[in-house]
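Now for subunit A:
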Amino acid sequence: QEREQIRIVGSSTVYPFASYVVEEFGATTEFPTPVIESTGSGGGLRLFCEGVGVSTPDISNASRRMKPSEFDRCQENGVEEITEAKIGSDGIVMAQSVDNEPVALTREQILLAVAAQVPQDGELVDNPYDNWNQIDSSLPDREIEILGPPTTSGTRDAFEELVMEAASESAGYPEAYSDVRADGAYVDSGENDNLIVQRIRENTDAFGIFGYSFLEENSDTIEAATIDGVEPTPESISEGEYPVARSLWFYIKKAHEGVVPGIDEYVSLFMDDLMIGSDGLLRDIGLIVLPEGERSEWQERVANRVNLQRSDLE
Partner candidate 1 sequence: MTVKTDTEAAGRRRASGTRDIKVRAEKLNLWYGDTQALFDVDLDVYAREVTALIGPSGCGKSSFLRCLNRMNDLIPSVRVEGRVTLDDEDIYDPSVDVVQLRSHVGMVFQKPNPFPKSIYENIAYAPRLHGIVNGRAALDELVESSLKRAGLWREVADRLDTPGTELSGGQQQRLCIARAIAVNPEVILMDEPASALDPLATATIEELIDELKDNYTIVIVTHNLQQAARVAGYTAFFHMGRIIEFNDTDTLFTNPREQRTEDYITGRYG
Partner candidate 2 sequence: MATRRLTGSVNDARLQRRYRAEQRFRIYCASAVLLALAIILTFFSNIISQGYTAFWHHEVQVTLDYNERAARIGTFALDEDLRDIASRGATRAIPLQMRNNPELAGTTETTWVPVRGEIDQYLKGGRDLEPELRRQVDALMEQGVIQSGFNTRFFTAGDSKLPELAGILSAAIGSLYVLFVTLLFAFPVGVMSAIYLEEFAPDNRFTQAIEVNINNLAAVPSIIFGLLGLAVFINFFGVPRSSAMAGGLTLGLMTLPIIIISTRAALRAVPDPIRLGAFAMGCSRWQVVRDHVLPVSLPGILTGTIIGLAQAMGETAPLIIVGMIAYIPEAPTGLFESATVLPAQIFTWAGEPEKAYVEKTAAGIIVLLAILLSLNAAAVLLRRKFERRW
């Protein structure tokens, strides 16, 4: 039993980019179009690490780096040689309708608006803020209403890690930050970021949290708040200036190369400047490309199929 098609699983964030490449690959080569399924980063890596063989995927996309525990699982199941590829990054933006005045936020302010409990006099109390200007008088007089991704989404994880966790110390949390508020000020809004965009367009009080690509798609109607003074732009995200950005990855199972036809060609196409370069096609659909140097470094690592080591991940 063998397989003709490449099988790709993984992140829903990377999915639009990867499926674009997949389609391009199918159209421009004689290989069959790979099968790609959006399972989420965690789900993808789980399937990926299940073992070697036609019933397991060849490539898994991820909107975060592989975890050491996942790496271990891979090793246990005989997926020993893995190539890691970084394709770019994704900024997470706080956006609002263009009908509002532009807003500048800091991560602490966001934390105070979103957290379930906030520190007051060294104690954690239930979040008392209903209005942005209660947090800081410089902020607009608007009800706090934030539409964001649900707990099942990797974007949410990233947001909590990069904003909430990161700011908790400077905001004076006596212990670890734990939860997003559940009193209705923060609204879990489904995996479909598109809907969030639509809704903040209609509800001008609200902010939405989603990936940068959606901002770009809808730049005529929504705009992003600056965070810690940095405006999310492809440049600032790619350079790492914008604080709420994460990298996008995919992982290749070495053992499948040469068994499933076309993996090599697919990977080359994906890593080509044509795709992830600064004029690449993926940029058009919202990928934040890597800075020149980093990109060529990764292109080379991938071309050489440098094996992923556990130490890389720690």
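With respect to how the candidates were assembled, all candidates are chains of the complex that A comes from, given by their letters.
FYI, a contact is a pair of C-beta atoms (placed from the backbone, for glycine too) under 8 Å apart; a residue touches a chain by one contact, two chains touch by 3 or more; residues count from 1.
Not measured: the values here are computed from a predicted model.
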* Structure fact -> Complex contact for subunit A, selected from 1 or 2, goes to option 2
* **Complex contacts: residues of subunit A adjacent to candidate 2** => 1, 5, 7, 15-16, 19-20, 22-24, 26-30, 32-33, 35-39, 47, 54-55, 191-194, 197, 214, 217, 274
